[in-house]
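Just one protein chain is left out here, and the rest sit where they should.
After this line comes subunit A, so read on.
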Amino acid sequence: MAVTGAVLVLFLVGHMVGNLKAFLGADSFNEYASFLRTMGEPLLTYRVALTLVEVVLGVCIVLHMWSAISLARRAGKARPVKYAARRKSQANGYAVHTMRYGGVVILLFVIYHLLDLTFGTVNPAGWDGTPYERLVAGFAPERWWVTLFYVVAVIMVGLHLRHGLWSAFQTLGLASGRSYRPLKLTAAAISAVLVLGFLTVPVAVMIGVIK
């Protein structure tokens, strides 16, 4: 859970920085998109490095889900008889309660997101458009519901990281009593930066700042 999550967080940071290129104009954004396919050249041929990254991410997602499902199954087996009174949470924190259903929302979002901006299947600009055209068409003002879905999903990602980031340090035994406060604050800060970074682009397209 912790190790695969860490890999996925590193990916998210890179992904967010890349997204912000949309503010530098169509050429900059498309050039960056083509760089992703040609990186490693001439040592590697076209799309080899990117495919490797995709395979690693895919494996991480599968292992992350497998860990989550086995934890949930163990939890179910460990408490076959439920409490009659609603178990009242005594711990602080909202994020921790969103981990399981939030994870499912994020998975559905990733599938839609790939169909939308990578394959163009559900995007008005389609497969033939440039990445920038797909971006502008995908978040067009009349498709506000797409942007809304992205906002909800990205906030879920933020909550997921709010708990997941410090939790990974705890699981790997890297946390200690004194480091909890700084760790949790850092987790909250990174989550907030990622959420804002990811949301600026779709919102900017919707309100016409990026066209």
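General remarks:
As a convention for this text, a contact is a pair of C-beta atoms (placed from the backbone, for glycine too) under 8 Å apart; a residue touches a chain by one contact, two chains touch by 3 or more; residues count from 1.
Keep in mind that, in the parts below, contacts and distances are computed from a predicted model.
For the chain that does not appear here, its UniProt entry gives the protein name "succinate dehydrogenase", which is one of "Hydrogenase", "Cytochrome b N-terminal domain-containing protein", "succinate dehydrogenase" or "Branched-chain amino acid ABC transporter permease". Against the chain not shown here, subunit A presents residues 70-71, 74-75, 77-93, 96, 99, 163, 166-167, 169-177, 180.
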